[in-house]
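A single protein chain has been removed from this complex, and every other one stays in its place.
This part shows chain A:
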Amino acid sequence: MMSANISNRSFRPYTGEKARISRAYDYLILVLALFLFIGAFHLHFALTVGDWDFWVDWKDRQYWPLVTPLMGITFPAAVQYVMWNKFRLPMGATLCVAALLIGTWITRVFAYHYWNFFPINMVLPATMLPGALVLDFILMLSNSLTITAIFGGAAFALLFYPTNWPIFGLFHVPVEQGNGQVTVADLFGFQYIRTGMPEYLRIIERGTLRTYGQYATPLSAFASALLCSLMYTLWWYIGKWFSTVRYLNKI
C-alpha cells in the first residue's frame, strides 16, 4: 500500500507558467465540483427529504423542520472536512447548499412546472443557505470539530424554520374549505390531483399536536438541533474516510 502526502518541498507562491497551470487546474476543479455537488447532493436530498421539499402542503411544522436540516447537514459536513482541513477554504457547506439550490430550482421549473404544469408556488424549494453560511463561519472562526458540531450543527437546524418563514409563511394563511379550516398550502394539495392521493395528503394537524399549539415548531427545531450536532460529526468522519489517498494492490 502506498500513501500520498502533501509535498513540503516548496510552499513559495508559484509565478509565471506554474501559476497559470495551478490556476487552470483550479478552474477545472471548480466546474467538476459544481456538477458533482449538484448531482450527488441533490439525489441524496431528493430521496431522503424529498416530498417535504417538493410540495408546499408537505411543509408542516412537525416533520419538515426536523427532516430537512438533519438530511441537509450531511454533505456540507463531509465536504467541509476536505475543504477546510486540506485547503483552508471555509466554504464547504455554502458550496453544497448553493449547488443543491441550483439543482432543485432547475428541476422545479422545468420538470414540475413546464412539463407537468404544477404551479411553481406549489413546488418551491426550501433554503438552507443561511444555516450553511453560519456553519462555515463557525468552522472558520473556531477551527474546531467539536465547536462546529455543537453550535454550528444546532444553528443549522434552528435557523431553518425562521429563515424559510418569509418564503412559506403566506401559504399558512387559513382559509375555509368545505365547512372546514385548511391552509392555502393544503388547498394546493387538494386542488392539484396527484396519483399518490389520497394517502399522499399530509393531514397531520390532529390529535395531540393540536393541543401543543404553537410549541410544535420550536420543539421540532430543537430536536433537529440535537440530531444535527450528532449528524454533523458522523458526516465529518464520513468525509474524512472518503477523502482517503490510499492506493491498493488489488480490489
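The rule is short, and it goes like this: a contact is a pair of C-beta atoms (placed from the backbone, for glycine too) under 8 Å apart; a residue touches a chain by one contact, two chains touch by 3 or more; residues count from 1.
Here is the rule we use: contacts and distances are computed from a predicted model.
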Chain excluded from display, named as in UniProt, from "Potassium-transporting ATPase ATP-binding subunit", "Carbon monoxide dehydrogenase subunit G", "ATP synthase epsilon chain" or "Ammonia monooxygenase subunit C": "Ammonia monooxygenase subunit C"
Selected from A:Ile21, A:Ile120 or A:Leu230 as touching the chain missing from the view: A:Ile21
Per the touch definition above, residue among A:Leu66, A:Val79 or A:Met128 touching the missing chain: A:Val79
Residues of chain A (touch criterion as defined above) contacting the omitted chain: 1-2, 4-7, 9-10, 14-18, 20-22, 24-25, 28-29, 31-33, 35-36, 38-40, 42-44, 46-52, 54, 67, 75, 78-79, 81-82, 86, 103-104, 106-107, 110-112, 114-116, 118, 194-196, 199-200, 238-239, 242-251
